[in-house]
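Dropping the structure in here first, questions after.
The complex appears here minus one protein chain, its other protein chains still in place.
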């Protein structure tokens, strides 16, 4: 179903009623599961993912299925970040089953593994493995971004030392590449329908900086539009980072109040209400 | 795979656990009674994009999500003779005359199990999904619910995801989650009639449940019978003569026998079709009140206890001063002999992995305990009734 983008120029509203610079609702939780070292649940609009982190631990028997390996094997002086993504059959509108050997999934796994390996202090855990398993429950665009955000949150929950949040979001452009339209506006946080029709890219930045950890563009677009899209994307990542940070802080405050953890030094400056 | 997950318990710990579980009444590490289940968190309708979904978290932290998705599919037309077709379809003759009304095919259900870290063609994963679908398809009633008309049917995809790492044997968790997801599953209401191309009602609120609810509001007098329910598979284990339900990972590590018992519930307003299905192991309980339970399948699970290392009795443990005075060569010889006896003979208080099969009496009691009135299956089904289906 082609997306009617003609209405955008009239009302400046997108198909789901957002403005160009609006994120969809992001809802996130951490510590969703007791059995894992770290876990998270993240919704970006209707894209829903769950993440479970185990480790750093001794590398288990090598299994063929887990691909990734951010920085060398488990024998190296850095911890290996092994990412495993399961895309549930029911996650998309039309049920489409992907095998584990699917190259697209392997690429996603490798991307997330490498992106996190740059932020996690993997050198503190030589000869060990950090297992990240991601489950996609529902897909509505910005899948890679949601996966990166969920993995970041779960790593925070697992208490693995890291430089900063790796926050991700998508950015797009309002007209297709064919329409050589110089007046095309950038868009923030694309949903599935927009991703199908419009050019877009996924950006992940480290913390508050403008430094880009992941940049993936899979559609054809004029080079002149890249700057605008990238700027909007980086700005979106900062908004996402704020949201993730708030989720972590709220959970932390709650845990202190419930007495699950002791109020440590350095937490004194944190308002508890 | 998961049933033989490595349990890091020493032979002494295993012996202790085994001894306390063999007492009458058994003492479980977490103080539960033999038939008591651990608390669990369950919710349904978590994924609006599916026809039905459910999530269950067990107390040990394992978590599963099941999504049910249905697609309309054209029924393959069979070109063989109708009589052949019927005999291939069902073995009983009672169904034959009404065969053209409603019939199902096992191909209409596709089940996939995803365990993180295991390939989907791993033997363990395949076995799990085979056990779950076996229970679901056992009575041949389920696929009939997917019938739309002569030419079309629903194809049901059940995707079962284990979110957490497989800490304990995930079968009961996956089965309970599947049960809830199927209970919550709804299919769009059919608007077309007869054998024309199916047309469905857009109104999701009007969509009927795959397993129709017992009418709750009013008319209780007319339909007091509980409706049919999807099957549940329970994990039961035995230590000595004690039968223990919902074993934890540690308890499973000392089990003599472990059984996966699948129990279904048919609508007690038994129609001709239901009663005409003679299942080999059909234990139809009298139709009074409560659940109308039927045993669908029993599978033995290879308990991980078989792989545990045996303990060494004090008699042959040189660290405890056995054979202290004996000469070295003599000592060695003696030790070897004793090691051999340790392999074959049980020494009180020393752990030895269970060998051989289970007593038939124990097996029968296990199944009986599941099925009896007010038994465990009854309890579980009642508890699952309490889950809010939205």
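We just call them A and B in the order they show up, numbering each chain from 1.
Here is the rule we use: a contact is a pair of C-beta atoms (placed from the backbone, for glycine too) under 8 Å apart; a residue touches a chain by one contact, two chains touch by 3 or more.
Rule of thumb we're sticking to: contacts and distances are computed from a predicted model.
Q: Leaving aside the chains you can see, what is the UniProt protein name of the one that's missing? Options: "Exosome complex component RRP45", "U6 snRNA-associated Sm-like protein LSm2", "Centromere protein I" or "Proteasome subunit beta type-6".
A: Its record in UniProt gives the absent chain the protein name "Exosome complex component RRP45".
Q: Which of the chains on display does the removed chain touch in the whole complex?
A: A
Q: Check the options A:26, A:213 or A:244 and report the residue that touches the missing chain.
A: Touching the chain that is not displayed is residue A:213.
Q: Consider the whole complex, including the chain that is not shown, and state which of A:47, A:78 or A:113 touches that chain.
A: With A:47, A:78 or A:113 as choices, the missing chain is touched by A:113.
Q: Consider the whole complex, including the chain that is not shown, and state which of A:104, A:121 or A:254 touches that chain.
A: A:104
Q: Suppose we count only contacts with the excluded chain; which residues of subunit A make the list?
A: Output for subunit A: 67-70, 73, 103-104, 106-107, 110-118, 177, 201, 205-206, 209-218, 220-224, 226-227, 230-231, 234.
Operating definition for what follows: only the chains that are shown with their structure count from here on.
Q: Roughly how many whole angstrom separate the Cα centroids of subunit A and subunit B?
A: Their C-alpha centroids are separated by 36 Å.
Q: Would you pull the subunit A residues touching subunit B in the complex into a rising list?
A: 33-36, 46, 48, 50, 52, 54, 63-66, 84, 86, 88-93, 95, 97, 99-100, 131, 133, 135, 137-138
Q: Which residues, counting only subunit B, touch subunit A once they are in their complex?
A: It is residues 46-50, 53, 57, 60-63, 65, 67-69, 71, 112, 114, 116-120, 157, 159, 161, 163-165, 167 of subunit B that touch subunit A.
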